[in-house]
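Here is the structure we will look at, set down as structure tokens.
Note that this complex is displayed minus one protein chain, with the remaining chains in position.
Chain lettering (A, B and C) follows the sequence in which the chains are written, and residue indices restart at 1 in each chain.
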Amino acid sequence: MTNSTKEELASWYDQMLVIRGTEKAAYDLFMTGLVKGTTHLASGHEAVAVGASAALKPEDYVWATYRGHHHAMARGLSPEACLAELMSKETGACRGKGGSMHLTSAANNMMGSYAIIGSHIPMAVGSAWSAVLRKTDQVSIAFFGDGATNIGAFHEAINLAAVWKLPVIFICENNLYMEYTPISAVTAVQHPAADRAAAYSLPRIVIDGNDVLVVRDEVAKAVALARAGGGPSVIECLTYRHYGHSRADPAKYRPEGELEEWMMRDPLKVLRARLVESGVSEDEITGIENAVDAVVKEAIERAKDAPLSDISEAFTDVWADGGMQWRN
Amino acid sequence: MTNSTKEELASWYDQMLVIRGTEKAAYDLFMTGLVKGTTHLASGHEAVAVGASAALKPEDYVWATYRGHHHAMARGLSPEACLAELMSKETGACRGKGGSMHLTSAANNMMGSYAIIGSHIPMAVGSAWSAVLRKTDQVSIAFFGDGATNIGAFHEAINLAAVWKLPVIFICENNLYMEYTPISAVTAVQHPAADRAAAYSLPRIVIDGNDVLVVRDEVAKAVALARAGGGPSVIECLTYRHYGHSRADPAKYRPEGELEEWMMRDPLKVLRARLVESGVSEDEITGIENAVDAVVKEAIERAKDAPLSDISEAFTDVWADGGMQWRN
Amino acid sequence: MAELITYREAVAEGIARELRRDPSVVCIGEDIGAGEGVFKTTAGLFAEFGPTRIWDTPISEQAIVGAAMGAAMTGVRPIAEIMFSDFLACCWDFIANEMPKVRYMTGGQVSVPMVVRTANGGGLGFGAQHSQAVENWALTVPGLIVVAPSTPSDVIGLMASAVRSDDPVIFFEHKALFATKGEPAPAGHVVPLGKANVCREGTDITLVGLAWSMPIILEAAELLAAEGISAEVIDLRCLVPLDAACVLESVAKTSRIIIVEENPFQGGWGGTLASIVADEGFHDLDAPVKRLAGASVPAPFAKHLEDQVLPSVGATVDLARRLVGG
Partner (left out) sequence: MAELITYREAVAEGIARELRRDPSVVCIGEDIGAGEGVFKTTAGLFAEFGPTRIWDTPISEQAIVGAAMGAAMTGVRPIAEIMFSDFLACCWDFIANEMPKVRYMTGGQVSVPMVVRTANGGGLGFGAQHSQAVENWALTVPGLIVVAPSTPSDVIGLMASAVRSDDPVIFFEHKALFATKGEPAPAGHVVPLGKANVCREGTDITLVGLAWSMPIILEAAELLAAEGISAEVIDLRCLVPLDAACVLESVAKTSRIIIVEENPFQGGWGGTLASIVADEGFHDLDAPVKRLAGASVPAPFAKHLEDQVLPSVGATVDLARRLVGG
């Protein structure tokens, strides 16, 4: 494992706490009726998002799923823009037109969240192809779940990336479940992503997705390979979601004790321990925690205070001219 | 390699010759304008169809692609019904409504030829699932090309079959090319089907697809496994198509000498040598050849003589009641 | 009167009745087993019928529909669930190019008796990729039966017909109706495919819809009645077979029609119906043929925006009033 400075560790802790706090806020706001529709929280997955983003440059591209709050925020979307989007506010990342499942922050090259399983994986291959065509050294990442490894688009995308040796990294967040069904019940191999890599002449990589440092290091290797023209990588990160699949899911299908076991390996706990180990004092850590609390609280208030997006928004942005006219 | 009786070898030779002769007729009829649309000839692939069919019982299911004349005939479709279909005659297998790309012989449990790459592979999984549901010991085979291994449906199908341990055999006819592009140029592994099997916890099987005995033996093993509840197999057969991809293709993309090399390993030559080896006399062999010639000639004449299918056929068989009414 | 049941319960009940009746019926889909479906529309099935009748799958829409097809062609009657109708796009080759063409292209050799059920439509704030009404997609494909019920008892009666049909059926269950309640269906309840329901008789104007449109139309008719405008209300129930005769008969009486559809105006099913009325019913018409359809935009996430892009009771009443007045 490479070394990381205290400052790096602290900044990751900060980011992961912000994500955790913002998602907790989203959950609470849902319960009070201020967030509508549906949300898929990523609490428990933060180390994947933050670790991977730490290995990227700002100009690199990231593509996510409906469970993408953590990826958007790890790339720079503010908690306020996230929460405002969930509350259909005009200050939301997509002005209320996208919602939780479609968070996008193009300014941060976070190219969007896609709610149909597998669909964004070829898109990530496309932005990698684009970098080759435009002769930049940008790398692309597609984040996806274990369940996405059984849909056709996943395979088509990896094969094309491997054949064209494109700078793209396929990062699977294996959290053991699809919606309510264990991935092991419907997959012919143990490691749904890693055990498929060989089908595209790529190495099998399975890592601890709850340790931000492990994730950063492995992704950094893949990024270096990709920038050097060495082609794609598949990285399977083992992790766990703390909430149910979506707000409608009490997650009763989990065997007893499973959640508790994973909570002991909560990525925030793991990182906190690292901070202590690297000599950061309890005071400093509490300082970060309190600061994040304040940041999230302010984000909540600002998002609440913002006006709903204007109803005219329903009829804009279909076409490049900003409008929705399909006939004269 | 298991033993085969002279009679078996002779009957395979007969079948393969009938297929070869019928396709030659299709080609000639195309050139004289009697066959229209398009055709994809399988000359060179006969050993796969005949060898695999030899390992099946009549109640087993077979699913093929637009390049499926050989599979239909190996399962029992008559040359006349094949040629009549290509000539749009009322005696055609599908009364002129299917054509070359959709040859079907349901009476022989040859469940059809499908012209969209990959689409029939999940269907074969479905007929295997059906056998399990109905508690029969029927096995299903999907035949497909090397090019089909890069489309999503292929992967979805194999995974499902492997998870459910279904009695289905995925047989790839690797003839080195898609339409005009070599499969090696667009695939991240050397063996497009076999090198993907491990992604579904299945063994890697690559065989000589031009030796009918090798094919029969390998498929027989897979059939036995499937009937015993052991689940699916993937078998990659190395073979070569003698004509271009379709009637429009002069196949100029082939490197010099490649066709000639493969013609030396023409499955008919290979089998003829085996016949001689097993003690069948030249006279007997010539006898078979002449008999087949006569059969094919008669099929051509009968197909030519048959009337075009009635124009009312255009408007039947959309619905189970035989008609096409979608509104009152 | 028996207790009312929800549309959601009716789905599970309709399936259960067919599973009980015919051992060749099986279910296949994502999270439909112990999970009972993300909309709880398969509640109780796994408990009653177990894993040999209710099959949980990977996220593989092509394999789901393709495998169901292969089974349907070989002696089984599968009911496949595609969780959201938007995902029909992920297996559209099977829906559009395979299932509906097999009988025809084999010259009648092979039947494909299967049902694809799917949660359709908007109104729940699920955003652009989980809110579409795509029954018009299915209408574009000859060879598909297209069912879209609006009440619990129709769900049960049409499910019976769908499962028993020897033709492939796309069965649209409406997400925004799952929680609505209605009369339960008597034992053995079967609603024939292609028979529209005249929910309310009237003389001044014909209002036609299906599924989600129906509560809107019925409420509009009620409001119009209060103003002295007598609306005839038709629930098509199916797009294929289309009960065009029922609509034409109604227009012969009322001379005016509004078609209320959720799918976007462009390519919406109302276009096909309107074109039939504007042709075969032309001489009966006293006013322009009107369609109230979804706006030609993707579904916005925000509820207050989504409300803007869907037909409403108010818009229906306004238009009817103008049509009858003018």
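Heads up, the rule we're going with is that a contact is a pair of C-beta atoms (placed from the backbone, for glycine too) under 8 Å apart; a residue touches a chain by one contact, two chains touch by 3 or more.
In this text the structure is predicted, and so the values were computed from the model without any measurement.
For the omitted chain, the shown partners it touches in the full complex are A, B, C. Summary of contacts with the chain left out: across C:P23, C:G50 or C:P288, the touching residue is C:P288. Of the candidate positions C:A10, C:V169 or C:A274, contact with the unshown chain belongs to C:A274.
Within the entire complex, the positions of chain C that touch the omitted partner chain are 86-87, 89-90, 92-93, 95-97, 100-101, 104-105, 127-129, 132, 134, 136-137, 139-143, 240, 242, 263-275, 277-280, 282-283, 285, 287-291, 295-298, 300-301.
Residues of chain B in touch with the missing chain: 36-38, 85, 88, 94, 96-102, 114-118, 147-148, 150-152, 178-181, 185-187, 248, 253, 308-309, 311, 313-315, 318, 324, 326-327.
Mapped onto chain A, the interface with the missing chain covers residues 61, 63, 92-98, 102, 104-107, 111-112, 114, 116, 119, 121-131, 133-134, 140, 152-153, 156-157, 159-160, 163-164, 313, 316-320, 322, 324-328.
To be clear about the criterion, only the chains that are shown with their structure count from here on.
In this assembly, B is the chain whose CA centroid lies farthest from the centroid of chain C. With centres taken as mean C-alpha coordinates, the chain found closest to the middle of all protein C-alpha atoms is C.
The count of contacting C-beta pairs peaks for the chain pair B-C.
Taking each chain's centre as the mean of its C-alpha atoms, chain A lies 46 Å from chain B. Contacts with at least two other chains are made by residues 152-153, 156, 159, 163 of chain B. Looking at chain C, residues 57-58, 60-62 sit in touch with two or more other chains.
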